[in-house]
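Quick one: this structure, given as structure tokens, is what I'll be asking you about.
Yeah, one chain of the complex is gone here, protein chain that is, but the others are all in their spots.
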Amino acid sequence: MRTKCTFSGSGGQGSALLAKLVCQGAIKQGLKVVMTQTYGIEQRGGDSTGYVIVSDNFIGNPLVENDADISVALSPSIYDGCVDGAVEGGIVLVNSSLITEMREREGVKQVPISASDMAVELGSVKCANIVMLGAALAATNMLEFETVEQVLRETLGAKKPALLEMNLNALERGRTVYASAAE
Amino acid sequence: MRTKCTFSGSGGQGSALLAKLVCQGAIKQGLKVVMTQTYGIEQRGGDSTGYVIVSDNFIGNPLVENDADISVALSPSIYDGCVDGAVEGGIVLVNSSLITEMREREGVKQVPISASDMAVELGSVKCANIVMLGAALAATNMLEFETVEQVLRETLGAKKPALLEMNLNALERGRTVYASAAE
Amino acid sequence: MQELAKIYGDTLLLDKKFNYCPGCGHGVVTRLVAEAIEELGIRQRTVSVVGIGCGGFSHHYMDIDAIEAMHGRSPAVAIGYKTASPDKIVYTYQGDGDCSAIGLAELLHGANRGLPVTCFMINNNLFGMTGGQMSPATLENQVTATTPKGRDVHVHGYPLRVPEMMADMVGAKYVAREAVCDAKSIRKAAKSVRNALQCQIQGLGFSFVEFIVPCPTGLKLSVPDAYKWSREKMVEYFKPQVFKNEVGQNNEN
Amino acid sequence: MQELAKIYGDTLLLDKKFNYCPGCGHGVVTRLVAEAIEELGIRQRTVSVVGIGCGGFSHHYMDIDAIEAMHGRSPAVAIGYKTASPDKIVYTYQGDGDCSAIGLAELLHGANRGLPVTCFMINNNLFGMTGGQMSPATLENQVTATTPKGRDVHVHGYPLRVPEMMADMVGAKYVAREAVCDAKSIRKAAKSVRNALQCQIQGLGFSFVEFIVPCPTGLKLSVPDAYKWSREKMVEYFKPQVFKNEVGQNNEN
Amino acid sequence: MKEKNKKHVICAERCKSCGLCVEACPKDTLAIGKHLNSQGYNVVEQVAPENCVLCGLCRIVCPDVAIGVVPLD
Amino acid sequence: MKEKNKKHVICAERCKSCGLCVEACPKDTLAIGKHLNSQGYNVVEQVAPENCVLCGLCRIVCPDVAIGVVPLD
Amino acid sequence: MKSETLFLKNTQTFAEAMVRCGVRYHFAYPITPATEVMKHTAVILPEYGGRMVQMESELAVANALAGCACTGTLGATSTSGPGMALMQESISFMAAGELPCIMLDAMRVGPGDGDIVGAQSNYFQATRGGGHGDYRVIVLAPASGQEIVDLMPDAVKLAYTYRTPVLFVIDGVTCTMTESAIFPEAHDYAAGFDTSSWAYTGTADHEKRFLLTGSYTHSQGEEMNERLRAKFERIKEKEQRWESIQTEDAEVVLVGFGIHGRMGQDLVANMRAQGKKVGLIRPITLWPFPDKAFEQLPESLKSVLVVEMNHGQMLDDVRLAVNGRVPVHFLGKTGGDMPLCTLADMTAQINTLL
Partner (left out) sequence: MKSETLFLKNTQTFAEAMVRCGVRYHFAYPITPATEVMKHTAVILPEYGGRMVQMESELAVANALAGCACTGTLGATSTSGPGMALMQESISFMAAGELPCIMLDAMRVGPGDGDIVGAQSNYFQATRGGGHGDYRVIVLAPASGQEIVDLMPDAVKLAYTYRTPVLFVIDGVTCTMTESAIFPEAHDYAAGFDTSSWAYTGTADHEKRFLLTGSYTHSQGEEMNERLRAKFERIKEKEQRWESIQTEDAEVVLVGFGIHGRMGQDLVANMRAQGKKVGLIRPITLWPFPDKAFEQLPESLKSVLVVEMNHGQMLDDVRLAVNGRVPVHFLGKTGGDMPLCTLADMTAQINTLL
């Protein structure tokens, strides 16, 4: 099994962290994982995308070349790229709090999730990425939900217990919301 | 017709000038001519050799590669190289004032000429090279004798009339002495 | 923007937003250079030779021709240019890394040669563009991306003072260090920019201005803190001063 | 030779004749360096990093290991060496061209870094090895192979004074300019050679000595005239002096 | 002491919310506002325009040429 | 004022006839001689050895380590 | 350091690998995307008693590296194309002087200063050199973090066995990729080599030695060149490395190094699954180029496709190795948001050749 993921957002939305968490989960489960990033001159902020491939065998081609199985679009500026970058049959999770206009693409399932709004409800707009992570896990089954919970515990637990709580809730919220949002 | 010449001596003996005069003579006669030199790091004095090829058609190979038709050896340090560097049937003019021990090489005619002594007689040891030039012209017929006289006149005439006189004498002396020296 | 354009004239291209980080000192120096070009009326015959670094973008905001040289080589490029076109005004715009690390030889030989070209060195005390590594101007014990425990002066030497090395050079006619850390120092810096270019216009010889500017991103400080740090720490070691001024011109305001 | 060997000890290899030109100042400096190594007892742990130029031959006359670096890069090679082997004594022996033309950046950054290495710059005011071209140290209006009408300071700048540029560098602990133009100046120069190496032995920091020496061949002067010219013209512009001396040691004779 | 024929302007699109002008203003007339520009920065605004003396210090310090005092027309 | 236990030596093979020692000698005891060494240089020689004060100045200035004052043995 | 699995950016993997294999001094100057290596060694080298020394330029870096090598100590550097250009002088010097060291070119787009996205356009620079004279350095092209780790001991051994710089070339895409690699227990491979027969460590225990690459007598120059020529021939004979996959019955063989070689593994699997007879040759040493991989190409072979992240450089070496036996095609690009050909591009191209 091989799952290709794209996590995109604007500076500060935590798309790179999202990618990293998936990687750590994969490693925990003994899967192969490769992460690539668009990278730019340090000073320019702007959009960023983390690409992750999770697989149970050696990953030759490390590129996600417009064949993402699951794509998370956190901000409007990268929305188009996410839709175009999905594979036939792929899923795009759309942060409908910010992305208000969606465009159809045949063969690609787009699931609007008001991640930023939910995140604000949960305590901080910063955990919108984690809401999306929960949804992405629900959408793909590429990782065990518990593994990622564990990863969150390990990375945040020691340093920021309050944050951990919020993030675990966000993860759960994403998972549960996915089912209904995806009809 | 193509004549390959080697003019060798130690620093200050004027072997490069010798080569240059031959070149100028050749140009005057509308012949093709190429000069190459051994060159070293500026500061080291030491031996120097000028190679000249005079020809009536385009000179492809500009190297004198141990096939000198005529070779002038002004000092002992380069004598061996001159003998080895002559072609079968070539002539080596040996400055017997300084080169006291000669070694036989079959097929190469070696002609001892006490050029330095003659030069001293003529006014300065410095014109030993011109004595040899006269002999070389006599030995080869590669250039008209008069052409070289003319070159001397043009190069020395204006600046140093006294020197000119001496050098013309040296040239003549070399020519006449060659016949007898070569038996 | 339209409104601001009135006071800036033709040199500054205000329709292009600066893509420096918020608070970046390059923004101020870029504006000062544009203002001086405008005031001196040399826009159409001025060519900028920018270095590799964040300041490499500076020319995009001005209506002048520009050459983006290889890292550190702007002074040599400027000399070649000026040799062939002595009537043009040529200035380099280089970071401290570009100018005083990899490009030190070209800068100092350029200064010593004394051709009338102008070098501006924007000293933010680290390599901004590549992500905040130590530069020759990084202070003792300062933590950067490549000095995780602070600059160890026993391994990497003390911060390098550049205009000081030009003191003895006859061909260098205007040499100054300015700070761009508050309104007052910026006003003074503006004067040095004009003087340096004036020095070239008058054909006197080489001119050089170093600007102490903050790089909030590289310093990993808030903008106000970065300015405060520069005003306090940087200016203490790199003392602003006019080392040499042979510009005959009387410069008011 | 055998007899002279007695007074020189093991460092100088007197069975190798110097292949410098008659009267060449490199001969004197080479001897002074060998004498200092001998006196300081560091022969077996000394490594010479020579530049490209006539002085590149200097190590052949000493029983020490040597590295012939690329043109101008000796200080960087020495720093790499010293980093890996701090217990060794490493000195560079470079011409003025090697050291102050192509190699200026490596020299100055090396000096500023302050690692205990020693650089000797033998300033004969031109490129000797390549046949007498202008160097950074060539005097105003001096005729050389590449300045047939004399050095035009408006094109090629004024002669470059090197140790002056190190004045401000904390890491440079011994900095001097000496002349090698007569017995008296040679005696003084000998002291600086020792001090510079002593500075390294004590681990204080970077040390540098420039030597003003004549190159009769390049100057196209007789040996005595070349010395006279250096004593008069060179020493006037390049004033011998000890710029910095932080060597704790008391140095007699 | 407002100078005549001049006015204070802010170019919202250029502002990067660095706060330097806020710090520099001798009359505390400036503050970072709530409005986001297209670059995503909260634009600075004059909170007490009546106090502005048109001294131009904000212009001097602004690294983004986003603020200043201009002739009235 | 000759120092005892010392003598003046010239290494003929190393001398390059530059004349610097001749110039430097305070007692004018040195001169370029007629003898050619294998390098082709006229070797310097002591023309008035009796005047030599073994001061060693010739050694100091010689660029070819060809001359000097050495212990008697 | 015990054996462990780390999930790192491949530049960091490079740093970890070289330090764990014996590199103690890392001389460098920042340049994207190589800078991560020095950032990492600045942190870890002190733990090993070593040091990351940031120099003022790549010229100084390369010469300090040479100086370090002269002591017999293993040093390294890491840079990208513009920096590599500035190191050419010293690389020629180290090749001539037979000085061992480890280098990394984290390849980015050129020419000129270029862009920071990945490329493979320094193939010529790496394999033919831009320095002076006849010389070669060993060039290794790992295709993954794991291969960086696996090749490092070899790199150190090659550097010392042949006394030569060993240059890793890794495209910027692979460099900035993050993946897992299993690190074996740390081992100082350099320490296993006795350098006392050549290192310039002072005359206490050996006769005077000197390193000359110039100002010798003419005959010494020829000797040096003949010695090097013989060494290079030896390396060519013994040290070619490559990976071949299913070439035995292939109709088309894909040739790619680094990331394209890695993608080729997937490509072969995909196409074989469709019954298409495609094979792969992935050069691991770029110099010596694995000519031997091309010696027994099967009768079935119709053509070869070279894919590079440049405009055709290794292409020359492949054509030299194939020597006219079958047509050699090329697919390559550089620059842009997607600076390399995708698996889809490669697949499409191969389909036209089958």
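Chains: A, B, C, D, E, F and G, in written order; residue numbering restarts at 1 for each.
Here, a residue touches a chain if its C-beta (ideal position, glycine included) is under 8 Å from a C-beta of that chain, and two chains touch if they have at least 3 such contacts.
For clarity, every value in this text was computed on a predicted model and none was experimentally measured.
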The omitted chain touches B, C, D, G
By the document's definition of touch, the residue of C:Lys17, C:Arg31 or C:His109 touching the omitted chain is C:His109
Touch assignment to the omitted chain, from G:Gly50, G:Pro82, G:Gly202 or G:Pro283, lands on G:Pro82
Of D:Gly80, D:Pro116 or D:Pro136, the residue that touches the missing chain is D:Pro136
Note that chain C touches the absent chain at residues 43-47, 49, 52, 56-57, 59-60, 62-70, 73, 76-85, 88, 105-106, 109
Where chain G meets the left-out chain, the residues are 59, 81-82, 84-86, 88-89, 92-93, 95-97, 109-115, 117, 119, 121-122, 124-125, 128-135, 213-216, 218-219, 221-226, 228-229, 232, 310-311, 313, 316, 319-320, 322-325, 333-337, 339
Chain B residues touching the chain left out here are 20, 23-24, 27, 32-42, 58-63, 65-66
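One rule holds in what follows: only the chains that are shown with their structure count from here on.
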Check: interface with higher C-beta contact count, C-E vs C-G, is C-E
Judged by C-alpha centres, the chain sitting nearest the middle of the protein is G
Cα centroid separation, chain B vs chain D, in Å, comes to 43
Chain-centre distance (mean CA atoms) for chain B and chain F, in whole Å, is 39
Multi-chain touching residues of chain D, meaning two or more other chains, are 20-21, 24, 105, 109
